[in-house]
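We show some of the complex, not the whole, and keep each chain where it was.
Residue numbering begins at 1 within each chain, and the chains themselves are lettered A and B in the order written.
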């Protein structure tokens, strides 16, 4: 998001005097309207980002093998639900200390569950009248937390056990994500340092990517992926689902980036939201086309899975700064993301890092790229600060995730048995197949 | 009776069915299979990694015919399924000892 959730309120208030009528009592119908528009932006943005949960579920269901589809779906529904509950229980206040720190700029001093405004709240009762309804903000922020968790599930698919995976999800959504997010969006030390990450190329996407990478290192590749020094592709079971998932994510991203403007109650804000929509779209298009051309050039055939990854790469790349680029710059930023994905996917395979859906190239690599790319179009950004923040967030997330994965491995084991992996998690862990029919009779 | 097992290219199915029907066959069993043979062996690229595609989609026909029809049906299939490109398929003939039509209980040639 633009800054922290506190600041736009101030911005909106200072904008008010410019409006052409009196401001007795400090508040009036026009500022009501701003409050309503801002809240509405969060609600629309929030349901669009919610929809991304379905996008991840479909993308991942399409890119795993049939024998693991029901499990992948289960994980996606469960991780979203857990994120919703634990972000409420712990994460929300950990992420937004509203100035009350226990360790200044680093650790929130507000503990406890998220609390909404009273029913039928009036101006005076509003938590932040210059901003938006608390529930709308909570609803929107929660979706970002869930997105981070969704990223992890794809990388680790087809061999991780259900409950340990969900245990990690709880830690990620209750603590890891909100804590580091507080450093930037909660007004913490990275924000103070001038770090710019509009909608979360780093705060959301690379965090998901780092957590996935840590898990991947502990978990290892799927049986049969790397054999006799060769890479054995394991094609996904259903590219229609993968494409549907990509379109869903693309749609959801308008909410992800657009509503991260955090305001649309003024001419400037709504025009900015509009810029963001247009730039987000064109970055995705750039990423898709770049990946398409790259695979045609490199392999003489277009690779649909890479085109889909390319579109998502474009989206992640523009997420750190979807506002300031021109349409042309946004297209190029996205296109570079698409190229990065086509290069990184086989590179990871060289390192025997078996990322089932390409989440690390898309979310981690392009998350870093997008965060760096801010400096090209936003004069307020400093390359040093961007890199510093990437590294800080990266080390923190990676190390803590690694520790959590190791603990889980030590305590209960995180990988299914070889036999279960061969038979598929659906049969082994769920006793249920996604497409169980044998005879149509 | 003979069991004729023929594996052919999927797009030839309808043509072969019509040809053998015209030649007197009144029933058959058709299965989707994957074929392995000299046709295989090209490599594909998926997400940047090469891999060999060893199996090719084929259709398998199983037709039981009276002994005296077997040769003719084999040549009918061979003639119809031929494209002269690699992978056209094979025809095998096995001996069948008995046959029953479930509906009526008729046996052997009457069951076909």
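We take it that a contact is a pair of C-beta atoms (placed from the backbone, for glycine too) under 8 Å apart; a residue touches a chain by one contact, two chains touch by 3 or more.
Keep in mind the model is a prediction, meaning the values are calculated, not measured.
If you count every protein chain in this structure file, you get A x3, B x3.
Assume only the chains that are shown with their structure count from here on.
For the pair chain A and chain B, the distance between mean C-alpha positions equals 52 Å. In the complex of the two chains, the chain B residues touching chain A come out as 45-51. Those residues of chain A that touch chain B in the shared complex are 231-233, 235, 298-299, 301, 303, 305-306, 342, 345-346, 349, 358.
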